[in-house]
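I am attaching a structure below and will ask some questions about it afterwards.
Showing chain A:
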Amino acid sequence: MIAAWLNFLIVLFAAPFLLGIVNRTKAFFAGRRGPPLLQLYYDLAKLLRKSAVISRTTGFIFWLGPVAGLAAVFCAAMMVPFGNARALVAFNGDLILFAYLLGLMRFFTVIAALDTGSAFEGMGASREVQFAVLAEPALFLGLAALTLQTGHFSLSDIYASLTWETWGKAGPTLALIAAALLIVFLAENCRVPVDDPKTHLELTMIHEVMVLDHSGPDFAAILYSAALKFWILGMLIVRLAVPVTLGHPLPDGILFLSSMVVLAVLIGIIESVMARLRLTKVPQLLIVAIAFSILALILEMR
Partner candidate 1 sequence: MQELTEIVMVFLILANLWLLASSRLMVCIRIVACQGIVISLLPFLINRHLLLTEFLAVAGVTAALKGFVFPWLLRRAMREAKVRREIETSVPYSVSVLIGILILAISLWISSRLPMPKPELTELIVPVSFFTILVGLFVIVSRVMALSQVLGYLVFENGIYAFGVALLLEQPLWVELGILLDVFVAVFVMGIMIFHISREFDNINTDQLSELADWNSPEKEGRR
Partner candidate 2 sequence: MNLILLSLGLLCLSGFAALVTSASPRWTSRLGSWGVILSCVIGLVPAVKVLGDGPAQFFKIPWGIPLGSFDIALDALSAFFLLPVFVLSALAALYGQTYMAAWAGKKPLGPVWLFFNLLVASMVVVTLSRNGILFLMAWEIMTLASFFLVTFEDERAGSRRAGWIYLVAAHIGTAFLLALFVMLSHGNPSLDFDRFNLPAMPEYVKGILLILAVIGFGTKAGFIPLHVWLPEAHPAAPSHVSSLMSGVMIKMGIYGLVRMVSYLGVLPVWWGWLLIGIGLSSGILGVLFALAQHDLKRLLAYHSVENIGIIALGLGVGYLGLAYQLPLVAVLGFAGGLLHVINHALFKGLLFFGAGAVAHVTGTREIDSLGGCLKRMPWTGVTFLIGAAAIAGLPPLNGFVSEFLIYFGAFRGASSDGSQALAMLAVIGGLALIGGLASACFAKAFGIIFLGEPRTDHARAAHEVPYGMRIPMALLAAGCVGVGLGAPLAVKILIQVLPVATGLSLPVIRGVFPEAVHPLNFIVLLSAVLIALAFFIFLLRHAMLTGRHVQKAGTWDCGYAKPGARMQYTASSFADPLTGFFGFFLRTRRHLDAPSGFFPKEAAFETKTPDIFMENLHRPAVEKIYAGLSKLRWFQHGRLQLYILYIVITLLALLVWKMR
Partner candidate 3 sequence: MILAACLIPFAAGLLAFFVPWDKPRRVLLILTALAHAGLVAAFWFILPEPRVGGWFELDTIGKYFLSITSLLFLAAACYGVAYLSGEDRGDRTDVEEGFIFQNAPEAVFTGCLLMFLATMTLVLISQHFGILWIAMEATTLVSAPLIYFHRHHRSIEATWKYLLICSVGIALALLGNLFLVIAGSIEGQKAVPLVLSELIGRHGELNVLWLKAAFLFLLVGYGTKMGLAPLHTWLPDAHSEAPSVVSALLSGALLNCALVGILRTHQVCAAAGLGEMSSELLRGFGLLSMFFAALFILRQPDFKRMLAYSSVEHMGIVALGIGLGGSAVFGGLFHAVNHSLTKAALFFIAGNIMAAYNTKSVSGVQGLLRMLPVSGILWIAGFLAITGSPPFGSFLSEFIILKSALDQGHYYAAVIYLVVLAAIFAGMAMIFLNMAQGVPAPEMKMSGARKESVMMVFPPAVFCVLVLLLGIYIPEFLRETLREAARLLGGLG
């Protein structure tokens, strides 16, 4: 239990770090030095110290969005295992709650965006929900494939039971699931090729445009939630891809953390070498993710 709390705290603290690594990787590929690894921490600290500018149009939904979003992602993080270590909360069916908490977070982000009455934020919200609609079945079917493979119904159990032997038995299945989850990961975290977090044109933005009006602590909450979400979704892929169990919590934890770093680097590389898709092409990418999940399921049911 203490280990679980400890792991949870590590997640809470380490999450912004991963985004730093992504940015550094991207900078490396672009031939720049890039921001410091801890840039997000600095940003958060700065934002928390600032006051806020709030639109006259908005009401309480405007601040409820970031608040509820952060609370939701916090709860979701509690259910995510730390590598093969059990999560703080683990029960049969927690993966459903996990996905729905992310949905809750999205719902509040979207309505907070709509609260401003801005055409741009509405546009972002509209795109966000469109992609989420397709990402959700992909995520669920991917998780279903994992439960079918392992026979467990809890994220902690599923990931604890994954080993290299599983890969040996059902390599293609797991690869497909991983691919599907990766696409979901990219979409949910608004990464290239779905969204470009660094874009500066409101018309082309998705996630960033939704939070244009947020400032100060609210914006800090949003950035931090995004970092946490990055972590918890990332973990689903990492542990699937590297199901190594060394037998002791400490080396296991270190291995897991370093895998997470590798994932961040990988994302950085993807962002550097790929262009962003046209908006109309994004759904097709997500359909591909659904197709991967279904394919994985078919392979299992054979």
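Candidate selection criterion: all candidates are chains of the complex that A comes from, given by their letters.
Throughout what follows, contacts are C-beta pairs under 8 Å (C-beta built on N, C-alpha and C of every residue); 3 or more make two chains touch, one makes a residue touch a chain; residues count from 1.
Quick caveat: nothing in here was measured; it's all calculated off a predicted structure.
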item	value
Touch assignment for chain A within the complex, options 1, 2 or 3	2
In the complex with candidate 2, residue positions of chain A that touch it	48, 50-59, 61, 63-64, 67-68, 70-72, 74-75, 78-79, 89, 91-94, 96-97, 99-101, 103-104, 106-107, 110-111, 113-123, 125-127, 129-130, 132-137, 139-141, 144, 147-148, 151, 153, 202, 212-213, 216-218, 221, 283, 290, 294, 297, 301
